[in-house]
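A single protein chain has been removed from this complex, and every other one stays in its place.
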């Protein structure tokens, strides 16, 4: 599973993307992220799966593209 | 006194400007115009004196620039 | 807040839009530009199709009117930094532009408010007249 880090989250994780071995729900992914990067969960962000924003109950499959999206600040 | 005709009024009068000998109020000017160009008073228009729109009671002086202004349709 | 009144002979050249924007690069308090362009439509009036519009203007009155519009906008929108109006005179063909308005402000809200207000005031107050020219060569003075 590929995971993309945007905005301030790329600074916290020190990378813009990585591949991790994971299956489970978004809630479970957040726990996993908390272990990997304890500072990430201090930030506000949404999560997308294959470019669509999903909620905590959504199940992730191998091969999905996950992205961590801080509040958008374009324009 | 110089009088300018704009829009459809230039077509009715057959000219864009002319000099006429006149002193009096705007009301009196309208009577005079009615004699000169009977079709003009069938049109809606405002009158400006020296580029400022005035009402019927305004007195015109020799040397003023009068303009007959149909509804504006710019843009 | 100087008054720059611009009557353009014929259509608004599209490069004018770019060059006006470039002039604002040094105004580093600007955060938003809003632009309006009026384009001549191929309207069908009865069976007659518009091929262009011929504009005439009372040049000496335009500077006064533009200043009035400016004063009213700057009084209403305190975030506004500058505004520019360009209007065509003479023939403008279908698909070409006859009006170009640019307003610039610190934040976007006042740019949106000012651009619409400005265009409505232009339509109402600017001493300009349009004569629709049809494909068969006939014409009609537009009436409100």
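Residue numbering begins at 1 within each chain, and the chains themselves are lettered A, B and C in the order written.
Rule of thumb we're sticking to: a contact is a pair of C-beta atoms (placed from the backbone, for glycine too) under 8 Å apart; a residue touches a chain by one contact, two chains touch by 3 or more.
Keep in mind the model is a prediction, meaning the values are calculated, not measured.
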item	value
Contacts of the hidden chain among displayed chains	A, C
Options A:24, A:38 or A:71, residue touching the unrepresented chain	A:71
Residue numbers in subunit C that touch the chain omitted from display	14-15, 17-19, 21-22, 24-42, 94-97, 104, 106, 108, 111-112, 115-116, 119
Residues of subunit A in contact with the chain not shown	4, 6-8, 10-11, 48, 51-52, 65, 67, 69-75
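We adopt the following convention: only the chains that are shown with their structure count from here on.
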item	value
Averaged-CA centre spacing for the pair subunit C and subunit A, given as whole angstrom	48
Whole-Å gap between the CA centroids of subunit A and subunit B	73
Overlap residues in subunit C, where contacts from two or more other chains coincide	none
